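My questions will all concern the structure given below.
Here we show just some of the chains, and they stay where they sit in the whole.
The first chain written gets the first letter, and so on, giving A, B and C; residue counts start at 1 in each chain.
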Amino acid sequence: MKLHPAKLLFLQVLVAVIALAIWQIGATVPIGGDYLLPEFFFSKPWDVLSRVVQLFVSGTIWKHLWITLTETVLAFVIGSAGGVVIGFWFARKPVVAAVFDPYVKMFNALPRVVLAPIFMLWLGLGIWSKVALGVTLVFFIVFFNVYQGVKEVSPVVLANARMMGMSERQLFRNVYWPSAMSWMFSSLHTAVGFALVGAVVGEYLGSSAGLGYLIHQAEGVFDVTGVFAGMFILAAFVLVIDWFVTRVERRLLVWRPQAASEQN
Amino acid sequence: METALRRPGDAMASPGAGALAVALDDVSISFAIKGRPVFKAVAPTSLHVGDGEFVAIVGPTGCGKSTLLNATAGLLKPAGGRVSIFGEPLAGLNAKAGYLFQQDALMPWKTALDNVAIALEIGGTRRAEALAQGREWLGRVGLARFTDRYPHELSGGQRKRVALAQVLVRDPKILLMDEPFGPLDAQTRQIMGTLLLRLWARDRKAVMFVTHDLEEAIALSDRVVIMSAGPEARIIGDFPIDLARPRDTADIRLDPRFHQLHREIWNQLKAEVVKTYGEEMP
Amino acid sequence: AQAADVEKPNLTLGVGGKPLLYYLPLTLAERLGYFKDEGLNVEINDFGGGAKSLQALIGGSVDGVTGAFEHTIRMQQKKQDIRAVIDLGRYPGIVLAVRKSEADKIKTVADLKGKNIGVTAPGSSTHILVQYAFAKAGLKPDDASFIGVGGGASGVAAMQKGEIDAISHLDPVISKLDDLGLINVMIDTRTTEGTEKLFGGMNPAAVLYFKESFIEANPKTVQALTNAFYRTLKWLEKATPDEVAATVPEEYWLGDKALYIKAFNASRPSFSTNGNIDEASRKAALNLIATTDPTIDPASIDLSKTFDGSFLAKAKSP
């Protein structure tokens, strides 16, 4: 059931084309007197595309893109590192985990939008307040998965490693870490998106540059085309980061048997 | 049957006989099962293994052999009784023991070689040295050409041999082996048995060796211990094997004393196994 | 005032930040029970900003909005027929202030060149006002860097941390900053003088607007709402600050009644007294956005379609 890469690409493009066609029709052909996707809210695909091209051609986008990239990568790296470390720590110290469990869950439930002023107060208007927002999203996703991943380590493999005399640290390196890896990467794929969301929402709530700023500005003057162009760039952008994550994953998980569902 | 437990020549089995590598005194083991009465797997049982003694444990399937090894390894807390290792009460894991598990226990993310080498590396051996020794050991168990395979790329018997190398390379004072040669063909079994005996003769480890092959048990060990069918399994037989050392694991089977021992132990074992199925078999 | 026979007694109004003084008449009308008196049952939906409340109107989730007059002009450009029926605020109520420590260096708008200026959001009215001032002072729109600081406490935080040199914002942020002694006011469009100085006339801010289609279908409902707001404006004209404070919910006091009264007093002149938006005011508003937004073509805007004074006229002579 493996697809030929060219065929795969073709199908992917086909999906995009169909989606764009629906969009175009919804925005321009009234159905029962009403537009399915009114232009005021959705713009038109062609306008959005030409705006994207224009943003790149005129070069204004680069500065914003660069800032958002920096924030996203920082949020992603700091958030996942934190999630991994604290996740492991909690998993290995059941007492710590039990005591802090309710607090972690409480923090996870705080709406980040409300926290923005506090981050600004502490971290200023620069990139760090946006990074902080991203971190609060990324951290919890990674944390919960790593925590669970460590608890799912095969008891027999663990017992064997412990009988070899591994110290806590060696167990971490040789057992917990590799075993929790597929959990970790699963959460990283979600986290990439959320890191970007955090950065953009942060910019949206207060900043002087970045994709979120661009989108917010466009929204303020009801420039939906601008909003969609910004979101489009954003989305394309996350694919690039995810591609890197996938590469690292492939590299680190060579030892896996081919996934059961891919066999045969 | 009491005589079987306390034979005159069986000095090492009695407490206080000096250097005891493993002393299980009145150890009993229970499992809590949700919504059920506690399952008493092993009734209070004593087993003493002297330093340098090779004890084979046989018994019907599900009687509690693995459980007993787990208790000796410190992986399982007995419900009652004391476990002492070289005279010290056991607290936590048994650091003196190497344990070959009945189940697959290799790290799936490490190649065969890394799985063996890591056992040395954690003790502080440098990596190059650990790899060299790992390679040598894999050669000894007949896997020289499979060093860079991941566990899922090996056959059942090959994985077992990697695990064997992993345990032996560390050279522990006590060896706990749970059906180490189970998935091996008869010929390979003998080769591995000879390998184990050679190693054991060199620096006289204490060995607790679980097997279903009575011939193997007799051929290798100083003593064969028989467990009764569970639940509340006990040790119901303890036969010293007075065959001369060093032994050739193949030739020894031709020895008449071997056959005599075999018959003797077999009769007791058979009675025991039949009990397990007593009411249940169709 | 008549009651009972309105077409749509249950209706929803949208607003972007109800507790803001900018929208005080809305809260007052609600709290004074004037909607009820008109036979209306009004549900007020609060949005994350003026733009969102307008989007809700276009999308049909709310029936009317109290929002900025400029929206009616912008929407005309976007082929959406939106009309104001009554003015609530005569002046924009926006204040441009500089940080005290910088006050001796920044004396005029021209001195803001190259500085960091906090605005509520990029593209918002606070941003546009500064750009207008820039245009008048001969600066280009990107001669300073504009930082969106949001509507709430973030503006205060940014000023406290010294991350912005000037701020263009509304009450209560301005009053709070003033209270903390952090700023010197440069342009104050809460007052008649300030507004005239900047625009050379009035410049309507908060208005009540609807979709033209809604006005057409529900003239009595619109009339009832206009009546209620007109009555509120009249009440407000005579009310003492203490009466106002007593009418709004206690939570609106910024945790400090004195500060609230101070803010109210500063904003007081900006509330409309007659609800009317005259020709000059509309021109001034168009001029403001046309100056700052090159996509707006002033020639194509029919200002008579931005304000429908007929309801106000009826409200004045019942």
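Here are some notes:
Throughout what follows, contacts are C-beta pairs under 8 Å (C-beta built on N, C-alpha and C of every residue); 3 or more make two chains touch, one makes a residue touch a chain.
Here the structure is a predicted model, which means the values were calculated and not measured.
For the complete assembly in this file, the formula in terms of the labelled chains is A x2, B x2, C x1.
Convention: only the chains that are shown with their structure count from here on.
If you draw each protein chain as a dot and join the dots that touch, you get a simple line with two loose ends.
A simple rule picks the central chain: find each chain's mean C-alpha point, then take the one closest to the mean of all protein C-alpha atoms, which gives A. The chain with its Cα centre farthest from the Cα centre of chain C is B.
Chain geometry summary: the mean Cα position of chain A and that of chain B are 50 Å apart. Between the CA-based centres of chain A and chain C the separation comes to 37 Å, rounded to the whole angstrom. Taken residue by residue, chain C touches two or more other chains at no position, since every residue touches fewer. Multi-chain contact residues, meaning those touching two or more other chains, do not occur anywhere in chain A. Residues 38, 40-41, 116-117, 120-121, 124-126, 204-208, 213, 216-222 of chain A are the ones that touch chain C when the two sit in their complex. Against chain B, the residues of chain A that register as touching in their complex are 156-157, 159-167, 170, 174-175, 178-179, 181, 255-257. Looking at the complex, you find that chain B touches chain A at residues 73, 75, 93-95, 97-99, 101, 103-111, 118-119, 122-123, 150, 152, 163, 166, 170.
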